[in-house]
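All protein chains but one are shown in place.
The first chain written gets the first letter, and so on, giving A and B; residue counts start at 1 in each chain.
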Amino acid sequence: MAEPFLIGEAMTGGYGGADILHSCTIAVEKGQIAVIVGPNGAGKSTAMKAVFGMLKLRAGHVKLDGEDITALAPQARVAKGMGFVPQTHNIFTSMTVEENLEMGAFLRTDDFSDTMAQVYDLFPILKQKRLQPAGELSGGQRQQVAVGRALMTRPKVLMLDEPTAGVSPIVMDELFDRIIEVARTGISILMVEQNARQALEIADKGYVLVQGANRFTDTGKALLADPEVRRSFLGG
Amino acid sequence: MTRNLALFAAVGLLFLLTGMFQSWNLALSILNISLISAIMALGVNIQWGYAGLFNTGIMGFTALGGLAVVLVSARPVAEGWAAGGSGILLGLFLGAASIALAIFAWNRLPKGGLRMAATLAIVVAGFVLFRMVFDPAVNAVEAFNPATAGNIGGLGLPATLAWPVGGLLAAGAAWAIGKIALGLRSDYLAIATLGIAEIIIAVMKNEDWLARGVKNIIDMPRPWPVPYEVSLQQSAAFVDWATRWGFAPTTASSIIVKLIYAALFLAVLLAVIWLSERALKSPWGRMMRAIRDNEVSAAAMGKDVTRRHLQVFILGSAVVGIAGAMYTSMAGQLTPGEYNPLRFTFLIWVMVIVGGSGNNWGAVLGGLLIGWLWLIVESLGPMVMGGIVAGLSEGPLKAHLIDSAQHMRLLTMGVVLLLVLRFSPRGLIPEK
Partner (left out) sequence: MDILNALVVFLNFVFIPGLAYGAQLALGALGVTLIYGILRFSNFAHGDTMAFGTMVTILFTWWFQSMGISFGVLPTALLALPFGIAITAAMTLGTDRVVYRFYRKQKAAPVILVMVSLGVMFVMNGIVRLIIGVDDQNFADGGRFLISAGDFKTMTGLAEGLAIKSTQAVTVVTALVVMGLLFWFLQKTRTGKSMRAFSDNEDLALLSGINPDRVVQVTWIIAAALATIAGVLYGLDKSFKPFVYFQLLLPIFAAAIVGGLGSPIGAIAGGFVIAFSEVMVTYAWKKVVTYLVPESMAPEGLLQLMSTDYKFAVSFAILILVLIFMPTGLFKGKSV
C-alpha cells in the first residue's frame, strides 16, 4: 500500500515534562477526512499539534507527500501546504472578515482573489459580512472565518482542532457539510472532534486515542459499528 | 554566605578608600545618603521582591516623608496659623468630605442618569465650597511675613517623631493610589505611581502655605541626639579631646555629627531588615511569595490577591516615607525643587535590581554600592572628564564636555541597570 498523503508515525513526546503521546500514529489520505476522537485528556489535540510541529517529538516522524517534515517549524509547514485552525483564538477579532482572509493568504505573493471567491462560494454568509469585524460574528460564523482563513493558502491538508466546540447542533451539521465539501475539492482533512458520533459519520478514517496511544483505528463506519467503541466512547 | 560577606566587605572597602584618598567627611556624607537609599531600596524590595509590584513613584513617597519633617518639627508660625490655619483645615475637610460623599452617592444610588447627575453635583458643589473656604485662608496665611514665613509652620515637636509620621503620610498616599490601581494590570500601577509622584512634588512646590514651596524651609531642628557642629566646637571639653587626639576641631565636629547620623540610620536600617525578614519568614511572607509566583493559583485557593497587594504596597511605601523623612531631617531643610524622578525613583530601582530583588540584604548592598557610585561619580566625574579632554584645545567643546560629565551618571546607571537585567537578573545577592 502506498504511503498516506500525511502521516505522523509512531510519535512520542510532550510539552517538556512527561510524554503525552506514546508511539501514536495518525494519517490521512488525499481528499479524505480523518477524525481523531477519544476521551478527555487522551492527547487528541496534542497529537494534532505534533503533526503540525507545535510540539517537539522525542521519537517518530511526520511525512507530508513522502517528504520528511519532522524538523520543520509550523510556519514552514504552512508554506509546504498545511493549514491549521486552532480550537480557540482562531480569528483576528478586530479585523474585518475580508482582512482575516487576506492575512490567511499572507504568504502568497500571487493574486489570491480567486481563492477568496472560492471561500465566499463555500461560505456565502462571509461574503455578506466581509466588511464587518470578525469579532462581531456569531460562533458558527467565526468558525467559518477561521476555516476560510486557513483555506486561503490553498493547503493540501487542512487540520481542524475541534471546529464545532461551543456551537449549536444545527450549526454543527452545517459546518460538517462544509467540511465534506472542502474534502471533495481534493483537500485532505484531519480533525479532532469532541462530538465523536457525528464526526465519525463523515469520517473516512477514525482514530480512537486513549492516553496518548492508538486504541482503535478503522474507517468511520466500522468504528461506529464496533460494539466496543460504541460502549466505551460513544455512550452506547 | 561567605560570598555575601565578601561583597559587603568590598563595598565597605570602597567607602574606606574614599575616606583615605578623598576625605573622611565625603566618605561619611556618601555613607549616610547611601544608608538612607538602602532603606528606600528595602521599601521597594518589599513591594517588588515580595509581591512583584512595580512602583515608579518612590520620589513622591520620599517627598511626603520630607513634608512630615516640616509639619512635625519646624518652628511654629503662630501668626500664620492664627490667620488661616483653621480655614485651611476646614477647607481640606470639606474637600475630603465631598469626595467621600460623592463616592457614597455613587455606590448607593441606583444605576442611571440620576446617579451620574447627583455625583457630579456633589463634586461640583464640594469644589466650589472648598475653594470658597480654602482660598481666603491660604491668602491670609501667605500674607503673613512672606519673606521668612508665609506658611502655617510646624508643630515644633522633636524631629525624630517626624520619621514615623513620614511613614504614615506615605502609607496614606499609598492606600489611595493602591485602592485605584492595584488589581488592574501591572503597567497601570507603574503609570499611576509615576503620576502621583509628580503631583505630590507639584503640590509641595506650589502650596506656599504648606511648606513655603520653592522658597524652602531651612534650619529645621536636628533629630535627637545629633548635636550641632557649632556647639561642639564651642564646647571646651570637645576641643580639648579633639586636639589631644590630633584632630582639627572643625573637621572632628562634622565627622562626629556624621557618625552619629550614620549610627541612627544604621539602627533604623537594621530594624527594618529585622522586621521584614521576620515578616518574610512568617506565614504571611510565604503567602505573599506564593501570590507573586502564581497569582492565578493563589487566587483560586481563596487568597484575596488585591487586598494582599494593597497591604504590601502600603508597607513598602511607609518604609520609603520614613527614609524620606530621615533624608530631610539630615539635610535640615526641605527643598522640593531637588526631587527629581531619576535620582529619587529610578536610582532606587537600580539599587534593588543590582543588589538582588527579593533579598533584603541584596537591596541593602545595592543601596550602598549604587549610592556610593552615584555620589562618587558626582565628585570624581568632572575631574576624570577634565583629564580625558586635557589634550583638547580650550574652547566651547572642551567646556561642554567637562560640563556634561554629570550627565554621564545617568548614562552609567542606565547601562548598569541594563547589564544587570540581562546578565545577572537575580542581582548580586539572589533571593534564596
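Please note the rule applied: contacts are C-beta pairs under 8 Å (C-beta built on N, C-alpha and C of every residue); 3 or more make two chains touch, one makes a residue touch a chain.
As the structure is a computational prediction, the values presented were derived from the model and not from experiment.
S.K.: Going by the contact rule already stated, which one of B:198, B:229, B:277 or B:431 would touch the omitted chain in the full complex?
M.R.: Only one of B:198, B:229, B:277 or B:431 touches the chain omitted from view, namely B:198.
S.K.: With the missing chain put back, one of B:54, B:247 or B:284 would touch it. Which one?
M.R.: Checking the options B:54, B:247 or B:284, the one contacting the hidden chain is B:54.
S.K.: Of the residues listed, B:149, B:181, B:272 or B:330, which one is in contact with the missing chain?
M.R.: From the options B:149, B:181, B:272 or B:330, the contact with the absent chain belongs to B:181.
S.K.: Which subunit B residues touch the hidden chain?
M.R.: 52, 54, 56, 127, 180-181, 184-188, 190-192, 194-196, 198-199, 202-203, 205-206, 341-342, 346, 349-350, 353, 400, 403-404, 407-415, 417-418, 421-422
S.K.: Given the full complex, what residues of subunit A touch the hidden partner chain?
M.R.: 74-75, 78-79, 84, 86, 89-95, 99, 102-104, 106-107, 149, 153
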